[in-house]
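Please read through the structure below; I'll follow up with questions.
All protein chains of the complex are present and in place, except for one that has been dropped.
As written, the chains take the letters A and B, and residue 1 is the first residue of each chain.
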Amino acid sequence: SSIRSGVACRALNVETKHFFSLGSKFQLEDVIEAQQFDRDTLSAIFDVALEMEKIEKNSAGSHLLQGYLMATLFYEPSTRTRLSFESAMKRLGGEVLTTENAREFSSAAKGETLEDTIRTVEGYCDIIVMRHFESGAARRAATTAGIPVINAGDGPGQHPTQALLDVYTIQRELGKLDGIKVGLVGDLANGRTVRSLAYLLAKYNNVKIYLVSPEVVKMKDDIKDYLTSKGVEWEESADLMEVASKCDVVYQTRIQRERFGERIDLYEEARGRYIVDQNVLDVMQKHAVVMHPLPRLDEITVDVDADPRAAYFRQAKNGLYIRMALLKLLLLGW
Amino acid sequence: SSIRSGVACRALNVETKHFFSLGSKFQLEDVIEAQQFDRDTLSAIFDVALEMEKIEKNSAGSHLLQGYLMATLFYEPSTRTRLSFESAMKRLGGEVLTTENAREFSSAAKGETLEDTIRTVEGYCDIIVMRHFESGAARRAATTAGIPVINAGDGPGQHPTQALLDVYTIQRELGKLDGIKVGLVGDLANGRTVRSLAYLLAKYNNVKIYLVSPEVVKMKDDIKDYLTSKGVEWEESADLMEVASKCDVVYQTRIQRERFGERIDLYEEARGRYIVDQNVLDVMQKHAVVMHPLPRLDEITVDVDADPRAAYFRQAKNGLYIRMALLKLLLLGW
Partner (left out) sequence: SSIRSGVACRALNVETKHFFSLGSKFQLEDVIEAQQFDRDTLSAIFDVALEMEKIEKNSAGSHLLQGYLMATLFYEPSTRTRLSFESAMKRLGGEVLTTENAREFSSAAKGETLEDTIRTVEGYCDIIVMRHFESGAARRAATTAGIPVINAGDGPGQHPTQALLDVYTIQRELGKLDGIKVGLVGDLANGRTVRSLAYLLAKYNNVKIYLVSPEVVKMKDDIKDYLTSKGVEWEESADLMEVASKCDVVYQTRIQRERFGERIDLYEEARGRYIVDQNVLDVMQKHAVVMHPLPRLDEITVDVDADPRAAYFRQAKNGLYIRMALLKLLLLGW
């Protein structure tokens, strides 16, 4: 259908706006969506993230971003994401201006535009990390601002640093991204995390993706078409145990009751069938890992935590390194 | 009337409490109201603000206020003002303790006095920036505290740093304050901004003020009497175009619908007549500027932004320099 090809086309569209050429490397100007990064740029960012792990472990602290000021402009609270960015900035010696009630900018005034707010805030800092409730808000902010903007999630739209940290975690845990088998499990229809991850995995060679979900929250066609168009092998399955035994990564997500409407029976059945527990670990390969974007409820049982293959807290920590890397690259360049 | 002369008298009253003599210069102790500053002090503060522009542009960062701690004690949220102060402190190498829910101090306790709160908070920091919902609160805080207090707005009362940044912006944009023609436009009855600005402009020679507003929100008599008593020429007008063609500064403010009660027809008429747009720019002189305290809604059209005479975002940025200057002066002296 035209809708499908439209989406595929948009996804295929090479996004170069947020880079400009700088000798042989591209200068990163903003971080707006996962699709803006090509394979080489991802690899280069991951190299910097690895350096950041060393810096973070040095308790004397870094002065790399001393004198730089980051504003966290959050139009909706997201304490987890905010703390991760603020920690990243402070670990590099930078300073932070915080606001978790950025709506107040416009509500007090009964209607200041996002553009006006950005033009005011950019006068107070060197980089803006923005969380917004509207899809596309980050791009509008980046277009307005003369300083770098990082999208920390804009509504149902993008959350690119989450996508980057997911791919970085696979690289760190498995040592490679080509030739891997990834099981995406749970709510694949609504989770922007698994959608972004599927987009990024399509940049690598010989990747196989298993889509494991209840019927009600299946992966949408746009992503499946996109994977097909990029030559990525994918397969839908309702059998978590079988998929788990084959995969290098089991990427678990939460299934939300709300998505099932009045069919509580379907919800209860779905929950029971897609829990990662000791039984799942038992069939998984030794080198494979369990990932989860967190927060986790009961879709991964607590006894899994002690298994070395439980990578989700390491994954959260990798978010710090990815954000340190992006702040460094946006403010100082490569 | 006795009310008018009372106000004029209060305004004329030279305010010296927040200074003490230090050789030839006065030491600034607190910033409580716009009226506390005389012309020489304003000029000296503006010189420091100009130095601050250079410091802020130095990305290495300043260490001028290293080791100093500022508390932003906000009894009502004002993200814009708070971020400006916090940026100012951090640009100078100082540190910040933030609270936007200072009401919690007293509400939790069901009634701690402001004075007790101040005596506690002054033990944690070197300077307090306070926003309060009650007129006169800043003065009470300053009387109690042994450390400097800056009023970041106290209810319908004062917002002196806004008044200072307005005058500083005129100085920066026009290169002078004597002999200027200023059009104050919009809601002149309720805006504390235009009232404070009128007070401060009266300190300069040969200033002419045009008051351009709907009948319902005309400038109140106390300010007009004060201007007269100080020998400032002023004139009321309903013709924005004519005033704009004569002025050096068109200071636009927002007209709030609420002020018109049920007379929506008058509100709609007023809005339409007092919008700064391309037509207004067309009659303005080349050197003249448009100012606005922000946030701006539709009282200045977006196409004005690109004109070099649109000074309102530079004005917001000047707030940073003025606040840096005040923090420096209050903590380190001249």
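To be clear about the criterion, a residue touches a chain if its C-beta (ideal position, glycine included) is under 8 Å from a C-beta of that chain, and two chains touch if they have at least 3 such contacts.
What you see is a predicted model, and the numbers here were worked out from it, not measured in a lab.
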Residue among B:Q27, B:T41 or B:T98 that touches the chain left out of view: B:T98
Residue among A:G146, A:G175, A:G272 or A:P295 that touches the chain left out of view: A:P295
Give me the chain A residues in contact with the hidden chain, please. 58-61, 77-80, 82-84, 86-87, 90-91, 98, 100, 254, 294-297, 313, 316-317, 320
Contact residues on chain B toward the hidden chain run 66-69, 71, 95, 97-99, 101-102, 104-106, 108-112, 116-117, 119-121, 123-126
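In this section, only the chains that are shown with their structure count from here on.
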State, to the nearest whole Å, the distance from the C-alpha centre of chain A to the C-alpha centre of chain B. 42
